[in-house]
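Contents: one structure, followed by commentary.
Of the protein chains in this complex, one is absent; all others appear in place.
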């Protein structure tokens, strides 16, 4: 099947389209490098990518305002880039560097970037949702026109934390946006073994009484448009909002998982979000060379970032006890 | 407003109606005695009643078959009676007696009766729901035509445990029945501060894709009929079922709470389930004297049970360590 | 002023002095909380400072962290400390680890009414502080006096780390004292000598302080009130044991849980040369907390049991 361009979204200008493309490419290329470093043993532990889900983090991240805050997960590296996090900073974390966002204390996308309004991923699925609600509660109490946005997967929706958080948000009517990464699988478990109704937007509306639009998660313009609308509704006092972005996890759960359990028929139903946006830009009349230039610049940005990250110092074991407490107790 | 009889339910025979009346009366009279013992300081700690919610425990409990199991809470004393638990056994628990169901180790309705297929209440709201699902899973695995039935309140529905349990039950399609005690309050918190949509049956259908009938919880015949249908659907392989029984908590949350926060307009909307069933029986043609006789026998049963319970021995502190483990480790 | 009133006063003063402070919990608004701790605060401060929540301990503990991230200073009330098990995950993984792994401060407090003696049975009497001993990133305090009920809560709210504040239900109306000054702060991480003495050291906290003082009347025994049970005030304990050469740890959690194992291990490891007798522990047996008075009275430490153990220790 030929690549189907993103549906046109006239309200999304060319600048934004190009920016979305760039954000997705940064994630794509950074993850390519990460995977190869992992295979070489230069990144240790395990590695999760958001391959072919890049539109979701990019679209939702870019729809946020500068004072909004985000709580992204592993699949949403592009959300970090949308918030202005340098690629090198992300890579420093994968590489366990002292000057990375966790000072080498955690790996992967398990980090926050306080200066960009990003809270660190906590692995326990669901744990970030209550945190997002609390941040939104702070905005509401202080009458600040700010929004907290977080993500959870089809799998995480089965956790108590997600339920409690959404219900709490709905009762308190706080400006929080939940983006559901509905990527057909939680690890090896297909969504229909995770929940009876795999239309999660329907579930969210029916069970928690929050607005939830279901969008094509491989269409960056659609995600961006829906996220923007949700964010602005939340900002305007409309209470919590949700979006279900339907995608397919392009890689296995983590680097070790070949995802053999994903049937090829299913794979065929999902297209690459980057190519879809590129096709849209081409249909818009952008010259192929211009698109190639965007790709090229992103590739160069990642390459330079990797050099920078690899040059960063390793953490000093003597610092291990630093920062366990913000106010250390002397004894 | 004069008492409105229970809606007629032709499929519920007179024996069953009388039995429902008896069960509700046992709870009512037992709780009256419990409250007065509490005020006298002869029951210690705190005391929760199911005043004016008796129809729910009675109706759901009586609808169970002998091999089914139940996991009732504080408000469903009548469910214990429906399962054949002697009133004296219940009272021995409130009185902290050695021969009570917890050997004096726990109070209130916080007890199980293994020989009657009843699991002990765990105070942490929601905790029993997963246990019920697991019991039902055992039945399904073994192809036994048995059902597990449990209860949760409008308040407990906000907990992660309830969400996780219902979703798990729905995915595994196990024979479990959830009875929602929708009694307008969780402690001092009205249901509309607990959740946006106070029609919990709608939420359960929309969010968790399980069948849920909403019934008048002051109508014992309606509860019984709905519970029976749900139980038999579950037994027949229809997967998890729910019922929302709409009532009003007649007393405060516990004995110390005067529930001043319940507006009198709300009180007026709910009638007494016992009087409603008595009115139905009267309308059916049962002589007042016969109804009085049921009341009288229940009162006597409770009085005799209290004598029996009070005569039971107090626990011996030397036994404190017994039974911490089923297989104790000798060391 | 009663212990419970000191807690309320601390909340009120913090609400008055600092806009960033707000309260979050079940039935704490118009109802004033299950134990009445927040009585009157909703009337005085309104819906945005005293916020009733649905029943979702994990979510509102996490929400407190989120608000703290945004610079607020929320104070969460658990209806009973027992329900801290429901918020356990968020406390040990979000609250405890965030600063260490990101530099983000999460200044919030979880208030948890704990302890037995109120005939609450296994689910309304627990002392869960032991679960958090050793959890890096958390601070755990247990006021054992009216002054500390106030001073520790004020200090906890002003602290930049997440603090678990365990308030003893049985002390609410048992301890009475002068109203603490508004400036009272009890430094986190610092215990105090509740009574100086030279023949032995009793290390305790919470309801144990009053109990130890009563049980040791007439003896020349030093009573330490840890105040903060995690991280431990190691110096206080070790210096006292160095002087007295004998130590008894008194706690309300069961023998093998709680604070006693850590304190004992600290004294054994670092104070060994000073010890003239084995460390002694007075604590309930390893069972859940029983309901019936006959059982609970046998379970909990009593002045007689503490006295007996002290006399044995002194006679060693």
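Here the chain labels run A, B and C in written order, and each chain numbers its own residues starting at 1.
As a convention for this text, a residue touches a chain if its C-beta (ideal position, glycine included) is under 8 Å from a C-beta of that chain, and two chains touch if they have at least 3 such contacts.
This is a predicted model, so every value here is computed, not measured.
*Asks:* Out of C:46, C:278 or C:308, which is the one that touches the chain we can't see?
*Replies:* With C:46, C:278 or C:308 as choices, the missing chain is touched by C:278.
*Asks:* Which residue among B:78, B:109 or B:132 touches the omitted chain?
*Replies:* Looking across B:78, B:109 or B:132, the contact with the absent chain belongs to B:132.
*Asks:* Quick one: say which of B:5, B:59 or B:160 touches the chain that got left out.
*Replies:* Within the whole complex, the residue contacting the unshown chain is B:160.
*Asks:* Among A:116, A:142, A:193 or A:233, single out the residue that touches the unshown chain.
*Replies:* From the options A:116, A:142, A:193 or A:233, the contact with the absent chain belongs to A:193.
*Asks:* Touching the hidden chain in the full complex, which residues of chain B are there? Just list them.
*Replies:* 69, 101-103, 105-106, 110-112, 114, 119-120, 122-124, 127, 129-139, 141, 148, 160-161, 164-165, 167-168, 171-172, 323-327, 329-331
*Asks:* For chain A, which residues touch the unseen chain?
*Replies:* Touch set of chain A with respect to the missing chain: 44-46, 96-97, 102, 104-108, 110, 122-125, 155-156, 158-160, 186-189, 193-195, 261, 314-317, 320-321, 324.
*Asks:* Just checking the interface: what residues of chain C touch the absent partner chain?
*Replies:* 82, 85-86, 88-89, 92-93, 96-97, 100-101, 122-123, 130-131, 133-137, 230-232, 253-258, 260-265, 267-270, 272-273, 275, 277-281, 286-288
Heads up, the rule we're going with is that only the chains that are shown with their structure count from here on.
*Asks:* Max contacts between which two chains?
*Replies:* Greatest number of C-beta pairs in contact occurs for A-C.
*Asks:* I'd like the most central chain, judged by C-alpha centroids against the all-protein C-alpha centroid.
*Replies:* C
*Asks:* Need the most distant chain from chain A, centre defined as the mean of C-alpha atoms.
*Replies:* For chain A, the chain whose C-alpha mean is farthest off is B.
*Asks:* Calculate how many whole Å lie between the centre of chain B and the centre of chain C, each centre taken as the average of the chain's C-alpha atoms.
*Replies:* Going by mean C-alpha positions, chain B sits 36 Å from chain C.
*Asks:* Where the centres are mean C-alpha positions, what is the separation of chain A from chain B, in Å?
*Replies:* Centres of chain A and chain B (C-alpha means) sit 45 Å apart.
*Asks:* Residues touching two or more other chains, restricted to chain A: which are they?
*Replies:* 160-161, 164, 167-168, 171
*Asks:* Quick check on chain C: which residues sit in contact with 2+ other chains?
*Replies:* Residues 54, 56, 58-59 of chain C each touch two or more of the other chains.
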